[in-house]
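Apart from one protein chain that is not included, each protein chain of the complex appears where it belongs.
To keep things simple, chains are lettered A, B and C as they appear, and every chain counts its residues starting from 1.
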Amino acid sequence: MIRDERIPSDELRRIDDEIRSNWETGSEVDFEEAISYHESLPDHKRFADVLESADKPLLQPRAGVPRLDDQIELLEYLHREGQADLLPTTIDSYTRDNEYGKAQEGLEKARETGEDTLNGFPAVNHGVDGCRELIEAIDAPIEVRHGTPDARLLAAITFAGGFQSFEGGPISYNIPYTKRHGLEETIERWQFVDRLAGAYTERGVRINREPFGPLTGTLVPPSIAIAIMLVEGKLAATQGVRSITLGYGQVGNVVQDVAALNALQKLGDEYLPDEVVVTTVFHEWMGGFPPDEARANGVIGLGGMTAAIARPDKVITKSPQEFQGVPTKEANASGLRTTRQVIDMAIEQDIDIDGIEDEQELIERETRCLMETIHEHGDGDVVQGTIEAFDSGALDVPFAPSDSAKGAVLPARDDDGRVRIFEWADLEMDDDIKEIHKARLSRRADTEGRDQSFRMVADDVDAISDGKLIGRPRSTQSQEGA
Amino acid sequence: MIRDERIPSDELRRIDDEIRSNWETGSEVDFEEAISYHESLPDHKRFADVLESADKPLLQPRAGVPRLDDQIELLEYLHREGQADLLPTTIDSYTRDNEYGKAQEGLEKARETGEDTLNGFPAVNHGVDGCRELIEAIDAPIEVRHGTPDARLLAAITFAGGFQSFEGGPISYNIPYTKRHGLEETIERWQFVDRLAGAYTERGVRINREPFGPLTGTLVPPSIAIAIMLVEGKLAATQGVRSITLGYGQVGNVVQDVAALNALQKLGDEYLPDEVVVTTVFHEWMGGFPPDEARANGVIGLGGMTAAIARPDKVITKSPQEFQGVPTKEANASGLRTTRQVIDMAIEQDIDIDGIEDEQELIERETRCLMETIHEHGDGDVVQGTIEAFDSGALDVPFAPSDSAKGAVLPARDDDGRVRIFEWADLEMDDDIKEIHKARLSRRADTEGRDQSFRMVADDVDAISDGKLIGRPRSTQSQEGA
Amino acid sequence: MIGNTMSQTVVLGVIGSDAHVVGITILEQAFSAAGFDVVNLGVQTSQEQFAEAAADHDAGAVLVSSLYGHAEQDCQGFHQVLEEAGVDAVTYIGGNLAVGQDDFEQTRRTFRELGFDRVFDSETDPEEAIAALRQDLEITPTESERVSVSS
Partner (left out) sequence: MIGNTMSQTVVLGVIGSDAHVVGITILEQAFSAAGFDVVNLGVQTSQEQFAEAAADHDAGAVLVSSLYGHAEQDCQGFHQVLEEAGVDAVTYIGGNLAVGQDDFEQTRRTFRELGFDRVFDSETDPEEAIAALRQDLEITPTESERVSVSS
């Protein structure tokens, strides 16, 4: 039975040998040589150090194209024209499904035709040398971003390739991304990824690990996201990771977002071992965007404002072309600069909004309820507790496509636009907290003159892309107008 | 000696006859017929009613081109694609200088060549019928915006032409706009404009008047702007105006901007007669913009956020092309939609920032000092008081090009980015208030490790276009960075 | 066949490799609230899984969702698979059904030809689908075809 225990050295080596045989570039990896390589990198390419020593939020976009030259050009552009502090390399879908053969075909076709035949950078196929060419070409730290349930080979190659930050985790890259991977399976595979990061860490190469906070990206109640971040942080710490960046996706209500980021940092420091340096990352709105660049810039502006007040360590930016999918590099850089301008104008202002402390306290209490139920479900073991709690529905994520989560809990915004829980299903929570949510949603129902129902959920899902925060019924909206 | 007294009817008629003879279209004006015309307009084109009954901030862009057809097309576009609630007609520079002959040449050349040979709509040359064609074509209220020291003929023609809102005032369209027009002269001329608006008002056609709040547009301390708004509001009320929209230009610090807008509404209600309906307008940042549309969108986003919290009755929007001057209609509409999106997402949130009440109280105390000195300088007459107070420097506007103001007062931002007064010159202010400003600026000087000096002023003037709110010295900025 | 005797059970799912779960979750809630028995197969559901669930539950309706633009490909032969499994249900499809969805009438014809009784675009309210299904389950399919659907 899988438990939250450190993978022994011999087992680490056994798995490492096994997974490296899955694709030809696996044989390029030599751990000792990789340590020397990392030691040769200049300070300003050491991801954990740069992130942890920053005294204002660092900005990072999303970006990945199949060919190495194109990826270098793209990241150089985002660094130069977008003034990104940290850079990403987003991995293609075939690699996420461990289909390295298909990724190879796509890459070769991309090289022949010059077209982007893959939706990201196939790092496994580029191999250790390809990764190092990228690391050397770009004058800033780079993170691997993907969405891979089994990222063991990807981690082995990119770590050896000089990357010092790696997104994802066994829950956050399972529940929102895939239907049929079991949690036990993904936890086991991510224990290896974390153990490998831990092995580098023990040799002085602190690989930064970043659980994916936004989860399903759609109205995720903050406490659910934070609980999952704490679980993934604990799992990584057990394997020896010492630089952990906990994530959170903007819900759009400034008070709740600031409160959640504060709670995330505080609970991260509390739940994770002292030897771990905990930082936070704020993702600009991950839900549906307006089909209009001007309005999308408004959404990005609200994100920047929230970041200026909450001061997370990092912000992942959106572009005004979010609606249409992958942005041009110009639009990507534009999202970075809009965010930078708002943050730099607002961050030195003393903006302290009433109610943040109360909201933070509520989020912390909710998160503690969830952490407690995980503890109980696993008799003290966080791995078993997580698996069992998801199984019973005591832990759940709204709109989760995975069979590993019930996906029965449903969120809705309250009258101020804060995300509350409308349908609890089997989610574990103290009754008095449930009453608070119910009272808040009831006030909204009164404002709108309708019953609390799934209609609110449906209206809220589309609200921001329709130009509002709260999905009010049409009659209420027209009353609002002039 | 000119005083704050209502122009008698016979005098009104005499001036009206005189100024209408200055250009041929003046003879088209028939007051009785104009009243009937206004009565024929539908409710949704009545500017004062639409503005005063709105329950969220209405948005209005700036726009003016020489030809009537083009102006109709432009306003229709901004109404449809920008979803502007209220529309403007910006007047050209020749008309502002009362050079109707030159405006006529420009208009004829525009008609021949199809090019915009004037920087606005020459409403006097288009005459009453031309104005009415515009009013009839556009399905929303339209305001006349200009910058004219002597706007008497412009008012006579545009009021008869169906416009129901008129920007400007004797101080706000003198001090920031022109070097050598005396205040006594502009006050006398604006008394006529206001009296004409009052004459319409008495017949049930409430012409809305809007003093120009941003003044020189560069770091104007809120209390100076508010005092001038109160003076112009009082002058208009004396002449019978009953719908007055007091203006304020964003300084970029959210707490100070919200406090100033609150103070503007409160003091407006207090200082203006009960029979006047006082509303407020917030101008998005009027200082230098970043030479980059992405960063400009950040500035606009901060403006929208401020408007969502302060909830003025109207917002005058900026476009992402502000840096390069007159925007394309697409960019103009884009600024409207970005602002709309931010306001609509943020306005239902309960955002109450600490310190707004204290800042508002300070602004109110400062404004009362200035109003008191005006009262004393004029022995109770606000016209004489204003002229004398400007003459002595007890009332002053920073960066004023006009010879009517000393322009000796100098602002600088404090450590939170609030605009304080660094050089008081002869500005009248209680000593304890001066001490507050001094202490705040001293804190900034400590942070930056430099003395309070004009360098701060110079650095602050360029800061927002350089991407920051506060003009920190370079050494401090690099300390801030990662 | 008279609708009143038809099953009130509705089988829902997202077809193919599509992982968009939000819409189907909202639909599940809406149809449950409207009194239907809902079997939600979730995302990434194969033709065979739809057919098996519809047969097992004697479903009155099969509602297919697709948001990633590959619906036409994913639905080739779907109605034959249903028929072979002995499913006799009303079939609807909705979502972003074509990549460049410029002409929805063309898209509608395409999916009608594939055998779907009704075709909805992604802007359709759940209420509209519920109203249509109430009609289709209580009157003969032939008549239902005369009902004009605005979407």
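In the analysis below, a residue touches a chain if its C-beta (ideal position, glycine included) is under 8 Å from a C-beta of that chain, and two chains touch if they have at least 3 such contacts.
Keep in mind that what you see is a predicted model, and the values were worked out from it rather than measured.
The shown chains contacted by the absent chain are B, with contact judged over the whole complex.
Among the residues B:121, B:166, B:212 or B:399, only B:399 touches the chain that is left out of the figure.
Only one residue in the set B:177, B:248, B:271 or B:285 touches the chain that does not appear here, and it is B:177. Interface note for the absent chain: among B:410, B:427 or B:470, the touching residue is B:410.
Here one chain is not drawn; of B:25, B:172, B:216 or B:360, the residue touching it is B:216. Touch with the hidden chain on the side of subunit B covers residues 177-180, 216, 218, 398-401, 403, 407, 410, 423, 453-455, 457-458, 461.
As a convention for this text, only the chains that are shown with their structure count from here on.
If you average the CA atoms of subunit B and of subunit C, the two centres end up 57 Å from each other.
With centres taken as mean Cα positions, subunit B sits 45 Å from subunit A.
Mean C-alpha position of subunit A lies 33 Å from that of subunit C.
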